[in-house]
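Let me begin by handing over the structure; questions about it come next.
For this view, one protein chain was removed and the others were kept in their places.
Entry: chain A
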């Protein structure tokens, strides 16, 4: 029962991670965990592990919008406060020292999520809570939580449907808020969430097909909950091998977590994407790679020529004689006023 703990309860929130990747394009990320309550520890751990990977690959916090619906690290039930583990036996603490959560606790709502995506945000919103992307950004959106056929549960009280999500992405496309978008979702029946997308340049991955449940992993008796979900666990293992110079492409990501390991069948959708997935590098979305090209060409710089140069303006000083004369005048007036007897104190 522990190994097959189902994510099927639609009411748990979703962890979403929106990651924008750098490349020759700016990258942003949105990571959303929509699950509340202590027994949904694994959704927060999912989100934080993806967050950790993309930060390791170079994306700064200013380009990551991290939304966590509940605080697991400081939950009174956590026997190891200030930590969130993703591997049992406490091997890996994904909470770390420099986690920056942008939307926390009750701020993770469907409305806030859609506002972040579409940019319809009140002017008073701080920059860290905005998705600052433009038409050259590659965006990664990672969501996890509890879902069902066609919806995701936020905060145990509301849902976002696949149609709403598809419309939000269309708004992003029309407002030129992304160049390419990678959508990863780890919930039960996750494939239903990307069925309705219709905007171009979207690639989507899900942890299970419609009618299947995504299963949890890593039961830890010391903490008393499951620590991760299977799909994200294997995605994390996969990402740990990636470094900024990797040439692994999306086809490898599609192979992560086959049915033998995941029990559910992961799915993906690439028909809206214009490039061939085997030409898309992982680091296009997950990392910030600044391309440095070493060149052996030389560029000759031309000599600076006087005639062609414009006269340079120098600071103007008054002529020297003028100053001498001025001082002589001052001394003469001084001695005239106060008498010649003071001259011996000067000379």
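One rule holds for everything that comes next: a contact is a pair of C-beta atoms (placed from the backbone, for glycine too) under 8 Å apart; a residue touches a chain by one contact, two chains touch by 3 or more; residues count from 1.
As a convention for this text, contacts and distances are computed from a predicted model.
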- line: Among "Glutamyl-tRNA(Gln) amidotransferase subunit A, mitochondrial", "Uroplakin 3A", "GPI-anchor transamidase component GPAA1" or "Sodium/potassium-transporting ATPase subunit beta", the omitted chain is listed in UniProt as "GPI-anchor transamidase component GPAA1"
Field: Touching residue (missing chain; options A:75, A:128, A:201 or A:246)
entry: A:75
Task: Check each of A:221, A:321 or A:339 against the chain that is not shown and name the one that touches it.
output: A:221
Where the unshown chain meets chain A, residue by residue: 1-2, 5, 9, 37-39, 74-79, 81, 219-222, 224-226
